[in-house]
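Only a single protein chain was left out; the remaining protein chains are all shown in position.
This part shows subunit A:
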Amino acid sequence: MTGITRRLFNTALGSAVAVGGLSTGFSAGILGSWTTPAQAQGAASVVTVATIGEPPTLDPVGTTSDLVSIITQHMFETLFTFDGDWKLAPLVASALPQVSADGKTYTIPLRSGVTFHDGSTVTADDVVASLDHWTKASPRGKTVAPLVESIAAKGADAVVIALKEPFAPLISLLAMNNGAAAIVPKSVIDGPGALKSLVGTGPYKLLEHKPDQYIRLVRHDGYVSPAGTPSGYAGSRKANIGEVRFVPVPNAATRVSGVLAGQYQFADSLPAETLPRIKGAAGVKPVIVKPFGFPLMIMNTKTGVMANQKLRQAVLAALEPNDMLLAGLGDPEFVQAEGSIYAQGTPFYDETSAKPYSDHAAGKAADLLKAAGYKGEPIRIMTSVQYEFLYKMSMVAQAQLEIAGFKVDLQVLDWATLLQRRGDDKGWDAFFTYHTFVPEPSLITVLNPSYPGWWDSPAKREALAAFNREMDPAARKAKWVTLQTLFYSEVPSVKVGEFYNLAASSDKLTGYTPTPWPFFWNTDLKG
């Protein structure tokens, strides 16, 4: 090379690297890639659904990812499910189970003639194998495993689960669509690993999966639907749409544009500030999902400075949840400063035991700090820009805690790093995450003593055990209030409030029911 060329080359290289570096840094915050458009092709109608990204797997058992359940609930079914009032209803089972008087034996009758996508009929053996797999492979099933005495077939059309001690949440756990107790053929189960092939009993089956481009689910013609009026996830299911195509579109602005342009018939998880644009557009309507989820600031109750309960109470007193919610989500229409872990209108709502949530009397935080003997140790709070609303909330929390006299070390990590670091109890004092609405309280992650945060005081252990033993719904409510009271006195986490999800749907898509995990059976396309 000549001198001038080399100089120019170096300059060019410098700017090229700078541009490359910049784009990498920027997009790391956006998450992955991809898409495909709608145009219905051929005879079958196609609904294209823009999701937030590529799911990590399509195996519904091993993961509790919401994105995975949104897609896989069309392919796989569980014994039970939830209706529109979040009450339990049968799905592959023909009725709710008969529970013995001591609460230890569940006899589950099965619907006859239910077929898998491969054409074979569901047998009691398949169900036993599926449930057994669930207790080994699912994070939810594993929590049940130590309590299970046996799972066995009873004749051709029933299954019996025998427990070592009464465990009231069992049916709710079996009804969840993530970490799901999916009913699959015995032949596709391969130890505790992923399923050998994705064969279920759902109204849709997998046609093609091109990672980062699309997941095509087509109607399962041999589908045998449960009976009854559709309500929530329960009742009869009809696959009116020929193909449901899930398209990963990680950029939220692109999801909005795509649904406005008619390229997608449904777009999930849209920024709250795009509501006016969606409202003003022709042919598209907004869908606001309530209840949807609640942000949590989870504290390390096991190791480090936050193991001090007084200090955690001081955090609760110092935080102004409303400011955090508004900073995070922007629009008051999408948030509610609600301290009760279950929001108003749901069966487990309780206002009284959540009082400390809104008690921010002047000086309370300072008094608690003094009582805790806090000496200015830095509070290491982990947060991630990958969930922007959580990041914004954590910044407000940092400011509020510092005003109250805390020293805060806010660590901004990418989500994968946060997930790894939170497993080490010596590495952090608090982190921000959110929890999707779950119909059964015992499914809330914070209650699990092995979930990072490790909330496991003797009082809580006793209250949770009592709650899980209680079979009577009214008595369960009273025992839940005891647990919520402990949640607000021991403060293992701060519930920031409720937030709602914005989605958008084409006017052509009819029969859609808003739920935290959108589903497309019983919907139709007109025009």
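One rule holds in what follows: a residue touches a chain if its C-beta (ideal position, glycine included) is under 8 Å from a C-beta of that chain, and two chains touch if they have at least 3 such contacts; residues count from 1.
Assume contacts and distances are computed from a predicted model.
A.B. asks: Can you pick, from "Gluconate 2-dehydrogenase subunit 3 family protein", "SRPBCC family protein", "ABC transporter permease" or "Acyl carrier protein", the UniProt protein name of the chain not displayed?
C.D. replies: So the chain that does not appear here would be "ABC transporter permease", according to UniProt.
A.B. asks: Considering the whole complex, which of A:116, A:214 or A:467 touches the chain not shown?
C.D. replies: If we include the chain that is not displayed, A:214 is the one touching it.
A.B. asks: So one chain is hidden, and I want to know which residue out of A:224, A:399 or A:419 touches that hidden chain in the complete assembly.
C.D. replies: A:419
A.B. asks: For the chain that's not shown, point to the residue among A:235, A:258, A:492 or A:518 touching it.
C.D. replies: Considering the complete complex, A:258 is the one touching the chain left out.
A.B. asks: For the chain left off this view, which of A:73, A:433, A:485 or A:505 is in contact with it?
C.D. replies: A:433
A.B. asks: With the missing chain put back, which residues of subunit A would touch it? List them for me.
C.D. replies: Residues of subunit A in touch with the missing chain: 1-2, 4-5, 8-9, 12-13, 15-16, 19-20, 23-24, 26-28, 30-39, 41, 53-54, 56-57, 62-65, 68, 139-140, 142, 178-179, 192-193, 208, 210-214, 216, 247-251, 253-254, 257-258, 260-263, 386, 413-417, 419-421, 423, 433, 445, 448, 450-452.
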